[in-house]
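Please see the structure below; I have some questions.
Excluded from the complex is one protein chain; the other protein chains are retained at their positions.
Take a look at subunit A:
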Amino acid sequence: MKVAINALHNAQGAPSGTGAPGAAERRPPISQRWRGSRNLLPALLFLGLFFFAPLVGLLLRGVLEPEPGLGNYAQLFANSAYARVLFNTFSVAGLVTLISVLLGFPLAWAITLVPKGWGRWLLNIVLLSMWTSLLARTYSWLVLLQSSGVINKALMAMGIIDAPLEMVHNLTGVVIGMSYIMIPFIVLPLQATMHAIDPMVLQAGSICGASPWTNFWKVFLPLCRSGLFSGALMVFVMSLGYYVTPALLGGAQNMMLPEFIIQQVQSFLNWGLASAAAALLVVITLVLFYLYLKLQPESPVGNAR
């Protein structure tokens, strides 16, 4: 996962670093730009064999089984139960992204601001939570959130609620559990971005007349943008395809897309519909990634001015 973060980060970090003046205006000829691409062959071969071939196979199943055509896709959008699954998936992913941004931003900021040793401790705690077994962490939320769990008991003891809140086996539980799991993925890129911001730039902002509030909105936040975007995109995309936590903390009636895919494959052996749903997930992710690159001014497909 760390690799993925770095890759994402480099995707928008590297071009700005080498941002030679007028790089966008005069590109070298195409033959020169692709020089040395032969060295890519082994990697391409590996990816083609073990990634693209199975992917294409999956996509083909979506249009070939049980009979050739787009029937599976039609079914996916026409059936209200399936549409509900799509809606659940997007609303949970959106909510999880929002919550982890709202919680992760102050956390990343705190890690950047506190004295160095403390910052490393905080970061290690974040990383440690990421390295602990996913199952263990999800089950602990089950223990915490269930009706006889610590949270409900504490709230009832304090007299805030009379009856236990239903916080598991529904989407509330899924959102809580997944937000917790996703926070490191927003904190890491965001912290890296914040760390790279020169504090003198903020001092320059304030001597130019910006109050702390204006300075935050007009200088600090725009400078965090790349980290915020890459973190949020990663969280959103990962949330779309997350299986374990929704399966454990969610309910049977409020399914998300990955659960739906597994159910189709394992219970109904309906490979066609499952493939169509998986293909949908892939397409959505690709579209989001393209939009993200578009919004990053330094990226190769961005609106170069």
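The rule is simple: a residue touches a chain if its C-beta (ideal position, glycine included) is under 8 Å from a C-beta of that chain, and two chains touch if they have at least 3 such contacts; residues count from 1.
Please note the rule applied: contacts and distances are computed from a predicted model.
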{"item": "Per UniProt, the name of the complex member that is left out, chosen from \"ABC transporter ATP-binding protein\", \"NADH-quinone oxidoreductase subunit L\", \"Fe-S cluster assembly protein SufD\" or \"Multicomponent Na+:H+ antiporter subunit G\"", "value": "\"ABC transporter ATP-binding protein\""}
{"item": "Selected from A:Gly104, A:Pro184, A:Gly205 or A:Pro258 as touching the chain missing from the view", "value": "A:Gly205"}
{"item": "Full-complex contact with the absent chain, from A:Ala93, A:Leu123, A:Val219 or A:Val235", "value": "A:Val219"}
{"item": "Where the unshown chain meets subunit A, residue by residue", "value": "16, 19-22, 198, 200-201, 203-212, 214-215, 218-219, 222-223, 225, 305"}
